[in-house]
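The block that comes next holds subunit A.
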Amino acid sequence: MEFVQNFPFFSILLSLFSGPLCSVIGGKAARRVNLAVITVVGAMSAAVLSFTICSGEAYVYLMGHFPAPWGNEIRVGVLEALMALFFCVVMFLSMVGGSLERALEIEAEKENLYYVMVNLLLSSLLALIYTNDLFTAYVFVEINTISACGLIMIRQNGRTIEAATRYMIMSLLGSGLLLLGICFLYDLTGHLLMSNIKEQVQILHGTGDYHIPLLVTVSLMSVGIAIKSALYPFHAWLPDAYGYSTLSSAAILSSLVSKGYIFLLVKIFYRVIGFDIVRDSKIVNILFAFGVVGMIMGSVSAIKEGNIRRMIAYSSVAQIGYIYMGFGIGTTAGVIASLYHILSHAATKSLLFVAASGITDASGDSTSFFDLTGAGYRNKLAGVAFTVGSLSMVGFPMFSGFISKLLFAQAAVDSAYYKMLPALIALALSTILNAVYFMKTVIRIYTPVDREEVQRRGFRKVTFVDQKAKSAALVCFIVLNMALGLCSEPVVRLLREGLSLFA
Partner candidate 1 sequence: MNEAILAVVILLPILGGVLVPLLPFKNRTQMMVYTEGLVLLNSALALAMLFHRPEGSFVLFRFTSDLTLSFHVDGMGTVFAAIVSLLWPLCVLYAFEYMEHEKHEKIFFMFYVITFGVTLGIALAEDVVTMYCFYEMLTLVTLPLIMHTLTREAVLASRTYLYYSLGGAAFAFIGVIFILIYGKTPNFTPGGVLDLAAVGDRVNILLLIYVLCFMGFSVKAAMWPFSSWLPQAGVAPTPVTALLHAVAVVKAGAFAVMRVTYFSFGPDFVRGTWAQHVVMALAIFTIVYGCSRAVKETHIKRRLAWSTVSNLSYILFGAAIMTPLGLVGALSHMVAHAVMKICSFLCAGAVICKTGREYVHQLDGFGRKMPKVFAAFTVAGLALMGVPGLCGFVSKWQLVRAAVESRDPLAYIGVAALMISALLTAIYMLTIVVRAFFPRKDFDYDTIRDVKDPGWKMLLPFAIFVIAIVAIGLHSRPLIQGLESIAAQLP
Partner candidate 2 sequence: MDAWILLPVILPVLAGVILLLSLAFEKRKNGREQPDREPDEARLRSLHRYVIAVLAVSGVLALAVSFSGEHSVTLFELLKGIPVYFHVDDISRLFAAAISVVWLAVAFYSFVYMKHEGKEQRFYGFYLIVYGVLMALSFSGNLVTMYLFYEVTTLTSMPLVLHNGSREAIMAALKYLFYSMCGAYLGLFGIFFLYKYCDTLTFTAGGTLNLELAQGNVTILLIAVFGMLVGFGAKAGMLPLHAWLPAAHPVAPSPASAVLSGVIAKAGVLAIIRVVFYVVGPDFLRGTWVQTAWMTLTLLTVFMGSMMAFREPVFKKRLAYSTVSQVSYILFGLSVLSPVGMTGALLHVVFHMVIKCALFLTAGIFIFQCGETRVEQFRGIGKQMPKTFWCYTFASLALIGIPPASGFISKWYLAQGALEAGVGVFGIVGPAVLLVSALLTAGYLLPITTSGFFPGGIVKHGKAEEHGTGAAVDRNEQKDDGKAANLEPPLAMLLPLAVLAALAILLGLFPNPLIGFAGKIAASVM
């Protein structure tokens, strides 16, 4: 066994224990620890990724000395490593980009607590990505929920607490269903390790026994995770949570937390149940329907929204709809499109949140739509970044959104009639709706106002030098986004390889 194969375990452990560590040190130190942990984890993930690419196969890592079916396992493949690396990158950039806001919005003595939560979140995400054990997954889902809740409510105002409460309630509903599903599966198969469950499920499927319980199980878990990842119509908590929490929380929540759950769902589909069984159980059709409705309704709500942060949050609802639609198409191509969209959306949405904060900085910290007029001139970089993010959302060529749109459409074309047309039309409509609210905003921030008005309102100009961290993060985000848009092929290839290793 090579040393690098220990890295996944190390990274989970490192982030898990750095959490408690942060609670006993000061805010600044905690911040450094946090960034260092993310960096180290990212580096380790990169190493693991290169290792798995070279070896070309996934490996299983025993936790402790009990082999399957008793012990706990970690499973590492290309896809897992890629996700881990990507999540680290986005999280790092989000943390850097939101540092200014954290200093302002979080009480100084509580700052270290924030990093506790972030580290725990990271560890839970990593665990969700790597684990080969369903019950471990459940535990980390809960840890994820709790730390996310902490991220939301660290900024103390009524909205965030209310949002956190709503988030908790919805999450608990979801995890309750998930847990029940896991129990059912355990009951049916007698295993908790994913690979073992899959063998049993295949046998069950082959004999045709317990057909209905299996179906119920799949639906319980799908619906549970769908609720947790804010699929329309379970999105009520989302706009408040993303709209009022501190910047880095919003960016991380929108781009990572829900994606972690979705990744878990992919694992359940491929590694636990087997995708052909999922496809045959009409559950994908339900996901498809909700996905399509979500794509449209999320955008419609976003159009009606007058607050830029909430608007971006609603856009997340639509994007999650895309992802579920990809699953719902029920082909591997669809899942790859969804996975790509996880990456693309993570890169874009956090970019948008950070850019939006840059814009609001230049507009007297108002998130109201009307105050943003001309902000693109007052904060040039944020304006450009927001434009890039918007174009990516609209699916403009050269940006990451275009590629995911392309993949979705290609997947849709190859699917059955009754899915192809709704999917394609929904894609087109959703593009238009995205264009409506994002480009409306872009035009607004580039509509100049007269100088007196700016002075009267006390809007300040924000330059690159004023906000070095945020600007650097923005530049990195833009590069990341365009890299995904321009050099998508290796990424898609990795996704495809990784997914084939799953099965």
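The rule is short, and it goes like this: a residue touches a chain if its C-beta (ideal position, glycine included) is under 8 Å from a C-beta of that chain, and two chains touch if they have at least 3 such contacts; residues count from 1.
Per the selection procedure, all candidates are chains of the complex that A comes from, given by their letters.
No experiment lies behind these values; they were computed from the predicted model shown.
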| item | value |
| --- | --- |
| Chain touching subunit A (counting every copy) in this complex, out of 1 or 2 | 1 |
| Residues of subunit A that touch candidate 1 when the two form their complex | 391, 394-398, 403, 405-406, 409-410, 412-414, 417, 420-421, 424, 427-429, 431-432, 435-436, 439-440, 443, 446-448, 486, 488-489, 492 |
